[in-house]
Every structure is written in C-alpha cells, then in structure tokens.
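In what follows, a structure is listed as structure tokens, so that the remarks can point back to it.
Missing here: one protein chain of the complex. Every other protein chain is in place.
Moving on, here comes chain A:
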Amino acid sequence: MTRSSRRLTRLLAAATVATTLAACGGGDDGGGGGGGGGGENEASDVGITEDTIKLGAHYPLTGVAAPGYSEIPTGVQAYFDHVNANGGVYDRQIEYVYRDDAYNPTNTSAVVNQLVLEDEVFAVVGGLGTPTHSAVLEFLNSERVPDLFVSSGSRLWGETPEDYPYTFGWQTDYVSEGKILGQYIAENLPDAKVGLFLQDDDLGADGESGLREYIDDQIVEVQSYVPGNTDVGPQIAALQAAGADVVVGFNVPSYTALSQLVSLRLGYQPQWFYSNVGSDPTLVGSLLANFSQGQVTDATLLDGAITTEYFPGTDSPDDPWVQMFQQIWDEQGQEGELTTFRLYGMAQAYTTVQALQAAGQNPTRDDLVAAIEQVGADWEGPLFAPFRYSEDSHMGTSGMRVVQVAGAAVEELTPVLTTDLGDAEIEESDREAATPPENGIPDEEAAD
C-alpha cells in the first residue's frame, strides 16, 4: 500500500469513527481487553479497525514438516476464539489468517507477501521455521511489519534488534538449549562418546555451538541431514561406526522417527537426546504407529530418550496452565485432542494477547514493538522462564528443563535452568510458576 493510499485509508477510517460515534453516542469501554486508554477505538494503523485487529502467520500445513507443526495454528485459533468470545482485546475481535508454505522458503515469500499486501495484517505472529522465516525476515522489517514470536529457536530473530527491529523470538533458542543439554551430559555422562545428528541449517548449527561450550572434547562424530532426503541410513551408520554411545539430535520430528527406524535396522542403541523441537513422544509415536507385527508399536522406541521442555506439555495434565488451555480447547477447539503442538500455539497466542494489551488502545505497529521491548520481560505466562525482551535483545524465553521420556509422560531430570547466548552462565531459575488468570485471558497494562 502506498503512503498516500494509507493516508486515505486513515482519513476514511477516521470519518467512519466519527459517524459511528454520532450514531451510538460513544463506544463501549472495558470488556476482556483490560486497562488502558478509556478513549474511543480508532483505526490506528494498517490491519486495525475500531472493532477488529488482523494477524497473519505461515505454517507448514503440508509436506515434510507438517506432522505436528500443522496443529499449531489450530491451537492459536482456539485461543483467539476464546479471547474474542470474551470481548476481544480493547473490544477488537482478533482476525487470524494463516497460510500454508509447505516448509518451502519460496512459498513462504509468496504467502507472506499475500498476508502483508493483500490481507493487510497488522502483524505477523508465530511464522514457523528457520529456513522459511529467514526468507521473509528482510521483507517484513523493510515493510515495518511487526514480526512477533517466530516459531523457531534460531538466534537470528533476537540477537541483533538493530538489524531486525520488528522481529522477536519466542521459544528458547537452540544455542541455549545446546548449552543446557551439554552441561547435563558433561555432569552426568562425563565419559560418554557423543555423536551429533543435526539438521543442516541454523537448528543444527546453533545447537552444536551450544553443545560445544560444554562437551567439545566429548564429541566424536558429527552427521547432518538435508530436510527432504529421507534416507538417513549412512549418517546413523557413521555415528555407530564412530562408537558414539550418546547421540544428540537437533532435528524435526519426522527425522526423529527416521533416525529411530534406521537405528532399529542397524541394531544401534545409544542414549538418545533430542532437542525439544523433535521430541514430542505422541507425534513420533503416531509416525511409527503402523509398523508390522508389533515390532514398532508406539512411542516405546523413544522410551528413555532425554529432551527438554520450556512450557508444560500434555504430559503434565495436572499443570494449571494445561488445565486452563484444556478447558479452552474443549470449548473452542476444532476436532481432535489437545496436543503439545496445540498447547504451543495457545501459549504463543497468550503472549500475543499480552503484547496487544501492552501496546495500548490505539497502537501503531511501532507502538507494539516498543511495548514488547519495554515490558515484555515482565510478562508471566505458561512458559517456565521469563522472556529476554529489551531494546538490546529480542530473544525469547531464556530457559528450559531437562526431562526424560517415560512412556507418554516425562520425568524431570533438572530444575528450570536459564542461560543466554555466548558464554553466559547456566543458572537455576528463581522464578515461581505463574498462576493462570481466572478467565484465561491476561490483563496487562498499556505500556505507556
């Protein structure tokens, strides 16, 4: 949209507001939106009207990365529906548009273009994937579109806010995850020979750099795979040949299933570590579900594997946040069970609502970004550790705990540990678990 046509839109919007006000004699204040303002709603920027706010996202709904990840937007949608049913944010209904990029960066560029230029979203929220989102990073920042809470742990989203002022990370970055797993191995398996199984992009590279901070001398073999090539036999054979008795995988879920299948074929039984991204036992179990003669029945292949968590998953049904989201899912969700991927989407949507509340009643895109920098680090929510948002860092949450898969549940191996990029120490988190709000909707003050 050109500058002049944007001005025209604002003018028209202002005119609409004026006539509406004349008709109703004033807007309705209050509702689920929480504090701030008290004035009238205005169409303060692209994607915002008096009674709606439009958000967009890109996810792999088809293709190699679709298992699991395609469920995330259904969780986001369910949570937004819940917020909308309770009055929306500042009386604005959230309109959520998500499009399929099939985990293909070329498609991502096309669909994000569409979101920004055709759908005219106020912000992009939770765009998924390192290679995919990298393709639109420059575009979103040059168009000054807030690019919130990227669904990927690459350091790219938050390390250099001076380069990408509109982009924010959300989940624990892969470097910190690598460091936390590395420290766990160094302390608990100091004699292990470690092999790495890495996706051939930032997921693998960041994870490896974190691991090497702690177990550089224990690593005996590094193997990587290219997403799309489903034959990982040679890589696993190389790890086996190097005598690795611990294998750490920074990979997506379908490759967890593939690596387990190949290991079965090779009779290779190391202690597996999988990064959080690739470790959901329910999903991996369903991927392996059809195999013959009870040889590979369910997630039991993953039994004993060690991974990490930064928010409570479906394996913690007693967690108050999970119970809250479960109730919302039962009321607003589509068909199907609440999964950890849907919980991820709902938790991300929760943070999004916090950001929209903090941005104030009639925010511009820049107001939204400023609000997250100013108060985002104080937000409490389902995540175990606080966000690192500030003017100098757009990195997401800073910590996680190490857990071991046991059937469909997990056992905690460490308390919540927090750290940061580079040589920052790993510390135990001193923050107490937050209590979920009664109505399931956060209540943040406007940041100004």
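Simple rule for what comes next: contacts are C-beta pairs under 8 Å (C-beta built on N, C-alpha and C of every residue); 3 or more make two chains touch, one makes a residue touch a chain; residues count from 1.
Here, contacts and distances are computed from a predicted model.
Asker: Since a chain is absent, check the UniProt entry for it and pick the matching name: "succinate dehydrogenase", "Na+/galactose cotransporter", "Peptide/nickel transport system permease protein" or "Amino acid/amide ABC transporter membrane protein 1, HAAT family".
Answerer: Of "succinate dehydrogenase", "Na+/galactose cotransporter", "Peptide/nickel transport system permease protein" or "Amino acid/amide ABC transporter membrane protein 1, HAAT family", the absent chain's UniProt record names it "Amino acid/amide ABC transporter membrane protein 1, HAAT family".
Asker: Have a look at A:261, A:277, A:328 or A:441 and name the one touching the chain we're not showing.
Answerer: Counting the whole complex, the residue in contact with the absent chain is A:261.
Asker: Hey, which of A:86, A:224, A:271 or A:429 is the one touching the hidden chain?
Answerer: A:224
Asker: Which one, A:53, A:192, A:288 or A:306, makes contact with the chain that was left out?
Answerer: Only one of A:53, A:192, A:288 or A:306 touches the chain omitted from view, namely A:288.
Asker: Determine and list the chain A residues touching the chain excluded from the picture.
Answerer: Output for chain A: 61-64, 66-67, 70, 200, 223-226, 228-231, 233-235, 237-238, 240-241, 254, 257-258, 261, 264-268, 287-293, 295-296.
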